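This is the structure I want to talk about, given as structure tokens.
With one protein chain removed, the remaining protein chains of the complex are shown where they sit.
What follows is chain A.
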């Protein structure tokens, strides 16, 4: 079905919506920077996270140190009476949104900066640019999509591929994500889909509450680890062929020899 659209639509609808979306996104980014609250970590949290990292490294790379040293460290962590993982119990307060006021404000701030503008502007665009078709999506759609994508247009016979300005707006919101990364750098506050992803996965993470569980998991993992010394046959491996001295005396490697 071929429709010829007034070129004024392109000039006064399509382009303004793109600009509006883009600038609102940039403003959102800066507002989120202003509203950002400092996350203060306690000394204990920092220390615990580093201990967990050390234990994990011991499991993964323990094979590079002598057997005695590995056993000594494993004993330090896992000893029945006073191993670190057995002995340390941290006070655990699960930070639910109701009890922890800072998390509540964080959530509110997230909502205000992201969802609210989207709804407001989407509604305004719908109200301003209503009653006409804006653009055509390049792929065919079923009739089910008509009420969703053709908000103000009451034409039964119109192809569902022709969409109204509100859908063009939403297309822009998601499409300009890569533009934001280009201009504002990675990790910018205007990236809505990333934020939505975070919200979904954040519910599943909740790490600081589970230090005890993390310790227990590490204890079990470390118990199971054995020491397979990587240096068992290092001399034989080394002597299987001549040493490669290429580039030994080149100016770019002042410390290549020593």
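Definition applied: contacts are C-beta pairs under 8 Å (C-beta built on N, C-alpha and C of every residue); 3 or more make two chains touch, one makes a residue touch a chain; residues count from 1.
Convention: contacts and distances are computed from a predicted model.
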_Can you work out the missing subunit's protein name as recorded in UniProt? Choose among "Vacuolar protein sorting-associated protein 45", "ER membrane protein complex subunit 2", "General transcription and DNA repair factor IIH helicase subunit XPD" or "Large ribosomal subunit protein uL14m"._
"ER membrane protein complex subunit 2"
*From the list A:46, A:71 or A:116, which touches the chain that is not on show?*
A:46
*Which listed residue (A:12, A:64 or A:127) would be found touching the missing chain in the intact complex?*
A:64
*asked:* Among A:71, A:155 or A:234, exactly one should touch the missing chain; which is it?
replied: A:234
*Which listed residue (A:54, A:86 or A:136) would be found touching the missing chain in the intact complex?*
A:54
*List the chain A residues touching the unshown chain?*
41-43, 46-47, 50-51, 53-54, 57-58, 61-62, 64-66, 69, 230-231, 234-235, 237-239, 242-245, 247-249, 251, 253, 256-258
